[in-house]
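One protein chain is absent from this view; the other protein chains keep their places.
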């Protein structure tokens, strides 16, 4: 695809460990959120990305901090991978005044503009057009940024998917559309209500390049995204990257998941993205075990601090309810 | 494509003359409307289909009276071809109480449910989903009808195009999406703001068959539609038929058409769908000239009567303004 | 609450299901479409077991395509069937707004009465458990301001059944708002042999001589609690009117009450500015000006999208305490 300069190299060993570390941070963040939610500590509704860590980690590894991402209702992983502070994220999920959105957004609207994370979105496919717009702004301002929109397989059936991809194509925008194909849209399997098996096939309708990768292989996601990012940064326009993955939990915390069978789940569990990369890293060099162990401990410490910060932070004052409602 | 029974045969000579006759009726209707509009006799805004008669005539020739069509802002030709009474259509354009919509709709909302014409639409791409829904109703009711949606090249960039085609594909609905690719969406050439040259290429995104035909060749349009209709009627699902054509007038009556050049216009004028078929009919059998002449006279008489009916019909009573505003 | 014809208690969600079931048995052209309704039975469980009885042709899981859902339902309603649409959350009506406004609402007029459009669009509205800004809206006033639509918003299980039945039998498009916080509410519900509740008729939920409290949907329950408190703590007799239908709405029942009490408070969960309360207040001023002894009071959410954090969400909700305070302040 891309012909522009090699702006980011293929992953060095240390970067691969970072990739694994990012995935672990996401996994443990999500497991912690799940536990806290089930314990009744978190208000609202929560969608976890357990099982899909490789897409968030792999894609964001190919981005710079000033690049933009837009996300979905399942956005914790994207936000962490883009560089947000887990403590302020956790505080947001608790609805605390110290949260990234000062407690106004919660899980479904988590955002951190300081790291280019332009927001999770409670509207399926809501983020694609925003990313196209951010890419348009990049062109107008003449910077070297790119924008990347995460979206699900279900989102690919909404009109904004279509309008955004045509839009990005005709203006040759520096944007990457990254589909997290996790096989389901809530209770319905992608197979039943999406006319094609690969969302990537839809790129033909916009004459843009697309690729299907193993979405549980963080390195593969990184590599595919890297190529798309280079293409975008060198002015050659948008790409569609489809990552085949699976959510190992329900659609939301509490989902009985009666709509899929155990066997399918087990098949995907065996391809857990964390295990895959860990296996690869250790097979290549068993001495890395120690470093991984060190990172594990660091993740636990980080999370413990995040939860403590969130718990001890104040709730917003009721009297402040109208703050930020209105600009200017 | 289709394998179902040959529900409609290829055109017999007499049917081809009917095709030409239908096109002539549309052409003369539109020329009359243009003249009346410029003379200030018609209220509102008018979009003519002069140059595109072959798509309306060819497609509707492949339909039965109880099949459904949905249309666009450029819907006079579709309405006539589906079998509506030109006098009541003309009365509608005059805003008369005797109009097909009792003067409530006008050009942009012309409709005749009695011949399965479910309405022109002032919303670009508004008709695609309606046709898919009519097709769903056909399946539920278990009839042998089909639904056909006319839409423009510009409409193919709107979200409802995407949602409707995916929808029709997953439910295998008896619906035909017929694109009238007339090279422009108002002032913008399709080339500039549509990422692909052929809308038909977008069918891949829904795994449905598609075909591109010469939209100025009424027989070719008929044949492609016939195949798609057979497929639909025999339960094999939707198709996309793209007809390459050209509007020989402006986007609306009064459009200065500064956005296209004379040479392009002349090239298409030479491929006038009426001349094409007339030439073919006469080359095969010069003695047909007499019949065509007779039909010409019949068309003029029909139109004269239509205009007289429209002119002499009463306007709706002001006091009746709230009629039909509300159902039940 | 009205209990006429009721024989057993059901939840609001169960009553909805029962209405669907009875109507689908009664009329084979009635069908249901929406996201996650067939396999899951609706995200609030309101459609469980319907596919087992009626099959997947009449209980249809759809792609995430709200625009196509409503457009297809319009097309199907124009051609001899009676579709009932389920939209996950009322906030997502915006994704099908063109189909609701420019097609469904306008078709009858545009086509000069050629079309019947027996279409129900169900949409759960309102705040529940910190669902945040994109899952909490109460947008009913938009649709009241849209000629061509009917708008209903039941507050009890009995009305959830009776109004859904009426909506399904209606030949025009009806926007039917359920409040998410009410699905688990229990109450008496009439059995199959009872007539649907006519669209456009309010219910007087409680009699009183001193003030008329007008409300609908979930806020009716806050109004009832306020009325009890006003009576017991302040000896103020509040008449509580549940509008049930917002368009057409039952101004007659309201006017009758106002002519008696001379004091009016209107309360709804939707934002106060531009809300349905303004329509009611303005109408009462036009029709009962001389009966009013005090300014009409409107309560509604302050002018903000709904915030996530519980104390903030609670802060923007109209409560019984607010209603009590507002009535007492009327003097």
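Should a chain be cited, it is by its letter among A, B and C, assigned in written order, with residues numbered from 1 in that chain.
Here, contacts are C-beta pairs under 8 Å (C-beta built on N, C-alpha and C of every residue); 3 or more make two chains touch, one makes a residue touch a chain.
Since this is a predicted model, take the numbers as computed values, not measurements.
Which of B:47, B:76 or B:104 touches the hidden chain is settled by the complete complex: it is B:104. Per the touch definition above, the residue from A:21, A:47 or A:109 contacting the chain not shown is A:109.
Considering A:32, A:164 or A:313, the position touching the chain not shown turns out to be A:164 (whole complex). The residue touching the chain not shown here, chosen from A:138, A:178 or A:241, is A:138. For chain C, the residues touching the absent chain in the complete assembly are 91-92, 94-95, 97-98, 100-102, 105-106, 109-110, 132-134, 137, 139, 141-142, 144-148, 247, 270-271, 273-279, 281-283, 285-287, 289, 292, 294-298, 301-305, 307-308. Mapped onto chain A, the interface with the missing chain covers residues 68, 70, 99-105, 109, 111-114, 118-119, 121-123, 126, 128-141, 147, 159-160, 163-164, 166-167, 170-171, 323-328. One chain of the complex is left out; on chain B, the residues touching it are 43-45, 95-97, 101, 103-106, 108-109, 121-125, 154-155, 157-159, 185-188, 192-194, 258-259, 315-322, 325-326.
One rule holds in what follows: only the chains that are shown with their structure count from here on.
The mean-CA centres of chain A and chain B are about 45 angstrom from one another, to the nearest whole unit. Look at where the CA atoms of chain A average out and do the same for chain C: the two points lie 37 Å apart. Centroids of chain B and chain C (each the mean of its C-alpha atoms) stand 40 Å apart. The set of chain A residues that touch two or more partner chains comprises 157-159, 192-194. Residue positions of chain C touching 2 or more other chains: 62-63, 65, 67.
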